[in-house]
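What you see is the complex with one protein chain gone and the rest in place.
Should a chain be cited, it is by its letter among A and B, assigned in written order, with residues numbered from 1 in that chain.
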Amino acid sequence: MTRRGVITMAMIVVGLLLMGYGYFGGAAQWCADAVSCSNPRVEWSPAIFVLGVIVAFSSALYYTVAKDEVTDEVARGKQQ
Amino acid sequence: MTKYGMVVDLDRCQGCRACVEACKIENNTPSAVFWMHVFRLEDGEYPNTRLSFLPRPCQHCNNAPCVKVCPVGARYGREDGLVLTDYDRCIGCRYCEVACPYGVNYFNWRSPDDAFADYQMSFDDPDVVAVTDGAVPPYRNPVHDRKHGDERRRTSGSSHDKGVMEKCTFCVHRVEQGLLPACVDTCPVGALRFGDTDDDETPISQFLRTRETFQLLEELGTDPSVVYVGGTAPTSHAREIERPMTEVTR
Partner (left out) sequence: MTVQDAHAPDERREREETELPMGVGRVSRGWIAFVGLAFLGVVVGIIGFLTEQGQGLVGTGMRDLGTMGGATWGLYITLVIYFVGVSFAGIMIAALIRLFNLEHLKGIARMAEVMTVVALLLGALAIIVDLGKPVRGVVNLFRYARPQSPFFGTFSLVITGYLFSSLVYMYVTARRDAAVLAARPSKLQGFFRAWSAGYEDTADQRARDRRTTFWLALAILPVLVVATSSLGLVFGLQVGRPGWFGTLQAPAFVVLAGVSGIGHIIVLAAIVRHALHQEDRIGVDAFAWLGRFLMTLLFVYCYFVAVEIFTTIYQPAVAEQRIGDALLTGRYAWLFWGSIVTLVVPALLLAWMAIKKQWRIGWLVAIGVIVNLGALAKRYLIVVPSQTHGQLLPYGEVGTYSPTWVEYAVMIGLFSLGALLVAIFMKIFPIIELADADTDPDVDDGGAERPEAHEMEKEVVS
């Protein structure tokens, strides 16, 4: 895998992790009977979720736009 | 653990709406806004008609749909059973209002200090100052500007900020001082009771043990903290015979 592929996959993974954290880790719990249910466990966690979406989709930008010194001929086909 | 609840004794309610008035004064609510409302209902056709009265504060549900749908956690349920609104966080999307099956939410459609609109009396108005000599009448209670509960949020009546949602607070500012909600305190026939329903020794718990109870729209699973005794739940054919003003502009 070329450096381009590695960074792209890394961006997707980081994006998904941020989304997962923003949704399951940092956001408010699913309940309605305590004050803590109304506050996100980590403030701005919805922003983290949105950031995750942005990072994940930005991987496509990186993949097409980035200049790569190594030729991508070898990478073709491996990138699945 | 304290769990506040209200009991409405329909056998005692005479439909005088003193609670409605007390609520309006205590919380200084704008025109056409009734955090406490008393239905005056008629059921059946002449000569077999029956009148009934049904006080309707916010039900302070233990499984509140309004709390679940609030996108920012401005509407929240407390451990002590109160369901409150944080006026400093509410974004005014009104989702709580459509989610609530009881119709207890009131939105601030306009600014209360909009003197031109005659929405609510402005105490800075020169015409008013000429009469009051600058004195702020005592019923504009400064306690409403405080933050309440362990969560330190501004949740009690009287702010009426334009563009946020409000509703009955069970008079959180009074309950915290050990007082009864204004409606309960005012009721001349003792039709409303308020207290800790989690403690078996409180008068309200003792009263509840002796009576058959029902909740409004129990079938929806909202589990209200407001419990009704005596009388009957309004049938689906009940007609409202009189409703207070409905127009924001009066």
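Keep this in mind: contacts are C-beta pairs under 8 Å (C-beta built on N, C-alpha and C of every residue); 3 or more make two chains touch, one makes a residue touch a chain.
Quantities reported herein were computed from a predicted structural model and do not represent experimental measurements.
The chain we do not see here touches A, B in the full complex. Among B:V8, B:C90, B:V175 or B:L192, only B:C90 touches the chain left out of the display. The residue from B:A18, B:V128 or B:A238 that touches the chain not shown here is B:A238. Taking the complete complex into account, residues 32-34, 37, 39, 41, 56, 65, 68-74, 89-95, 97-111, 114, 117, 162-165, 216-217, 220-222, 234, 236, 238-240, 243-244, 246, 248-249 of chain B touch the chain not shown.
For chain A, the residues touching the chain absent from view are 23, 27-32, 37-40, 43-44, 46-47, 49-50, 53-54, 57-58, 60-61, 63-65, 67, 71-73, 76, 79.
Basically, only the chains that are shown with their structure count from here on.
On the side of chain B, the complex with chain A involves touching residues 62-64, 67-68, 70, 73-79, 86, 149-151. Touching chain B in their complex are the following residues of chain A: 28, 32-35, 37-40.
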